[in-house]
Each structure stands twice: as C-alpha cells, then as structure tokens.
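The complex appears here minus one protein chain, its other protein chains still in place.
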Amino acid sequence: MSESSGAAVVPERKYIPRRSLMYVPGNDERKINKIPQLAASGADCICLDCEDGVAINKKEEARNSIRKILDEQSLDFGRSECTVRINGVGSGFEQIDMETILSGPNLPSSVHLPKVENLDHLEWFAAELNSVIASNAAQKIGLILFIETAEGLLNIKEICRRAQELSDDSFFVPEAIVFGSDDFAADIGATRTKLSTELFYARQAVVTAAKAFRMQAIDCVYIDFKDLEGLEKQSLEGAGFGFTGKQVIHPGQIGLVQKAFTPPEHRLQWATQLIKEFDEHQEAGAGAFVFRGQMIDMPTVKQAKNVLQLIAKDS
Amino acid sequence: MSESSGAAVVPERKYIPRRSLMYVPGNDERKINKIPQLAASGADCICLDCEDGVAINKKEEARNSIRKILDEQSLDFGRSECTVRINGVGSGFEQIDMETILSGPNLPSSVHLPKVENLDHLEWFAAELNSVIASNAAQKIGLILFIETAEGLLNIKEICRRAQELSDDSFFVPEAIVFGSDDFAADIGATRTKLSTELFYARQAVVTAAKAFRMQAIDCVYIDFKDLEGLEKQSLEGAGFGFTGKQVIHPGQIGLVQKAFTPPEHRLQWATQLIKEFDEHQEAGAGAFVFRGQMIDMPTVKQAKNVLQLIAKDS
Partner (left out) sequence: MSESSGAAVVPERKYIPRRSLMYVPGNDERKINKIPQLAASGADCICLDCEDGVAINKKEEARNSIRKILDEQSLDFGRSECTVRINGVGSGFEQIDMETILSGPNLPSSVHLPKVENLDHLEWFAAELNSVIASNAAQKIGLILFIETAEGLLNIKEICRRAQELSDDSFFVPEAIVFGSDDFAADIGATRTKLSTELFYARQAVVTAAKAFRMQAIDCVYIDFKDLEGLEKQSLEGAGFGFTGKQVIHPGQIGLVQKAFTPPEHRLQWATQLIKEFDEHQEAGAGAFVFRGQMIDMPTVKQAKNVLQLIAKDS
C-alpha cells in the first residue's frame, strides 16, 4: 500500500482501471494501425506485446517498432492506457527489450512482466529498470506481474511482498497481477475446459493474494472468441470472484468484458454517497464512521474512490 | 496441541463444541433478555458482541452492559457457552473493550478476536490480555480467531502457529477459527451468492489450517434467514467439508444448524466402541491398536472423544 517513498521522488499515480486488457503484437503493423479503433471501442488497457504474440525471429522488429510508437506519439490511444509486455526474465530477450523500449523520453504507462516465478526475477527487473530508465522520469510506471506457472503460484505471497518492497527504491509501482491461465495449465499439465474447473484453485488463490496487497487481479483469457455467451458467463464469474478485469484476445470481446467488470448502478450510488459523507466527517474532524449500518474504514473509502474513478474515466 | 504450560498454571479446558454460534449485540437490551430462550433452543455458543453488531456511538454502552452481565451472573445461559466479541486490533476500541470486559472477577468462557491479519495483532492481544486479566484467573479463556480478510487468509498458517506459541505464556487457548465470509468477500471484492462458489478456496483453506492445528473451524453465515432449505444445504456442505460449526444470525437458524453439525448415530457408536477398546488396550499396556480394520492413533482417539463430548453435552 505504500506507494511512493525512498529514492525516486515522483508524483503518485492515479488509479487506472484495467477491465479489459487487449494485446497487440508489437511487430504487426496492420493490428497496430487499428489501435485507435480498439481505443474507441473502450478497452481500458492496450498492451504492445513483445512476448507470446511475437515469433522469435520477429522479436527485434517488435521491440524497435514499440520504441518508435512511444517516440513518435502519433497513435491515438484515446482514453486507453498504453502498456508494453516485455519478454520474461530468463528468456534471453528481457534485457534488450528493456534497454530498447524503456530508455527513451516517452515511457509506456505500465510494463507487463510475464512468467514471474521467484524473487530473483523481480530483483533483476527492479535493478535493470533503475539502470535503464531516464532518471528524470515524470512519474513511476505501473508494474503488471504475470503468475502463470506452478512455481509462480506457489511463491505468489513472497512475490507480491517483494514487489512492494522493491517499489520503494525503484521506478515502478506494482499495480496488478494477471493470471496467465493457458501457460499455467500447460505448466501443471492440466487440460483447459470451458468451465475452467481445473483452474478454480489457482484463480481464487491469485485473487486472494492480489487483494491482500491491494493490487488488481486480472482473469484468464476466454479462447473461443466466437462464443460470446460463454465469454459473458466467465467474465461475470470472474468479477464475482473478485477479479477487476480480464484479458481479451479479440476486439469483439472488449465491450462485453468492459461491461462485466463495471460496477452496477447501485454500487455507484453507494460509492458516491459514501465519499460525500466521508468528506463531511473529515471536515468535522471525525475518524471512522457508520454508513448504511457499516463501520467505514480507509480500505472501504479506497474501494469507493476506485469505483468513482471508473465512472470519471467513462464520462 | 500443547495446551497449558509456562507461566500460567491453570486447569486444562475441556472440549467445548460450537456447532451454532449466535451473536447478541451487547447494547441491545431486548435481545439480551432473550438469551435464556436462545440457550433453551440449544445454541452451543452465545456471543455478546461489541463489534459489527454494534454501531460506533453504542460501543461504550455495549461494553459496559457486557461487563455488567458478567458481574451480575443473573442471566441464564443454560448449557450454552457465554463468550464476548471485542473490536479488532486497530479499530481504536480494542484496548478499552479488553480493560472493561476482561478485568472483572467473572470472565467469559472465550473471547472472539475479529479481523486477525498478521502476527502483530495476536501479539498485541496476548500482551494486553496478560496485563488486564486477574492473575488468579480460575482457568484460561478460549480464543476464537476470525479470518475475514485476504491478508488474514494469506497469513493463516503463521497466525495459527503463533497463537499456539503465545498461549504457552498467556491466559488464552486458541480453540477455533471463524471464517468471516462477508467481510472476506467485501475485502476481495467478491459478490456473495447462495452457492458460495466465490468462497470455495477460502473456506477449504480455513478448514485445512484450523485442523492442522487441531482447532475448530466455524463456517460462514447464511444471510437469508427465511430460506431454511438453503441454510440446511449449506450447513451440511460445511459439515462435509470438515467445519465443526456455523455462525447464525437468527434464532430460527439454531436448531437446524445444531443438527447439521451433530455427528450421526453410526458415528456415535463408532466413537463409543473405539474409546471402550482404547481404554482396554491402555490397561493392558498396549499402544496403537487396530479397530474395525484401522490402526488407531492418538488423533483418532481425540476425534472419538470429541464426538462423545458432544453427546455428553446434549444428555
């Protein structure tokens, strides 16, 4: 929860919703040119990808293209967050990815670090980021961690804790955990099904850890992009489990997923009224207070503020 | 499992079943006057509440009223255990709650400590209890811990272990873990449903940790108190998962819940016969022995004794 202290004194980041998280391969010019349409369709987060969406012999092309996109700032991301997924620590591409993409004058809003399995991975990333990034960076960048192996899941508590510790002296803020469902299933030898029973334990373990550290939890991909009914069901299930967003692999999935992870009207009214009363109590010098029969503490106030930020973004 | 050693030399506590755990707000005179009826309806555990059932501006009234109930001993709790839930560590009320309620000549049988999230919470409680409680206390009091946040669940193993360590030099014995379902769901941003699929992971994680430390596990509340069919289904599911009891919020839930967590007839016969044979083997100087084809070790003997204590209480 401590978000900014130590060496890097930069402005605090505001809350960024990531209800839908859409990947665009960094080397795929045709798809890159369609980014303004993705943004217009309302995707909260558009990720320029160097990792799984990019073939080995296209890695160089992808990272150079992403650097160019950041440098030129000519693509209209609208209200969507512009992020980058580098290759994982140990892939052999991670260092050149970071040197190429994160050393320029314009940074992505957040970096996705895939296949985080242990503390070494995080520590390498933090050190490398501090060495690569311009020391006059306007603000910290968000870190979006991927848990997508059995080892990563087994170490998730230690990984989250270390990410928060490292952020004190580094240029990142750990903001989200993505559950990489298909890599995870492959790693444990599970077979993916539409009901995802085989991922029950892992999904709820990821939500629990993410929320304990006040991070977002981003749910698995729904592979069959033609089955919108199945997508809606799984999206609502994920939202009900406590996930705050979902990865999407097709533009046609964005609208439905955004809606599933948007708080309903009554939740907005609850948040609006709560923050109003909280502000009144603050002015009157009172601490905790009762709202609709419930004692309101700071985490609840933060929850309500997050709800309102979602609205602010939409209006 | 070590129950009494170190500084506080007091008699060991006997096993107290908590099949149904009913809350009564400490400041609600009308409900307090109905406690004898709750006891008559068979609730194993009646908890005088200072926490979630009591509004902020009624906290003082609640704690003074509870102290008065303990002092006067005029309310008939029958065979029900009389317990008290104080406010959680960090709420700002925990110290005055303990000083008011636990410094008198008569103590509740057990104290409920809500929202335990980390070892600091436990350590504060243990130190405060030792400073507040009369050093000539007739016996240790039971400690009933609440796991009801993501952080608490993430730390449950360490919390249980530390509770057992601290009990050696303190006036409490950790006896039960309550899974605070609705606070937990709010904390992780989950939506409560009747099937409680969203709590699957958390409920089974709580049972596993509680049983590893030979503590009771007390299941979630069933909110819709008019739906007795749903209540019965969830109660039997909980009992089948290994929970030993369930929180109730309405007198009409008590009978059904007590029954769901009472071992069936064949289990009683198993326990009766097993203890009989165990006693015979003990007299003959034998150690482990075979009963109905199964090797009987001490945990199984303890299980059987617990079953019999439930009966003893009922007869």
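Each chain carries a letter (A and B) given by its place in the written order, and its residues are counted from 1.
By our rule, contacts are C-beta pairs under 8 Å (C-beta built on N, C-alpha and C of every residue); 3 or more make two chains touch, one makes a residue touch a chain.
Small disclaimer: the values here were computed from a predicted structure and weren't measured.
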item	value
Identified contact with the non-displayed chain, of B:Ser91, B:Asn155, B:Ser181 or B:Thr244	B:Thr244
Of A:Cys45, A:Val89 or A:Leu153, the residue in touch with the unshown chain	A:Leu153
Option from A:Ala40, A:Ala138 or A:Ile188 whose C-beta touches the chain left out	A:Ile188
Chain not shown: contacting residue from A:Trp124, A:Tyr201, A:Phe225 or A:Trp270	A:Tyr201
Given B:Gln95, B:Gln164, B:Gln204 or B:Thr272, the one touching the chain that is not displayed	B:Gln204
Footprint left on subunit A by the chain that the document does not show	52, 55-57, 91-92, 149-151, 153-154, 185-191, 193, 197-198, 200-202
Residues of subunit B in contact with the chain not shown	157, 200-201, 204-205, 207-209, 211-212, 237, 239-242, 244, 287-290, 293, 295, 299-300, 303
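Everything that follows uses one rule, which is that only the chains that are shown with their structure count from here on.
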item	value
Gap in Å, rounded to a whole number, between the CA centres of subunit B and subunit A	39
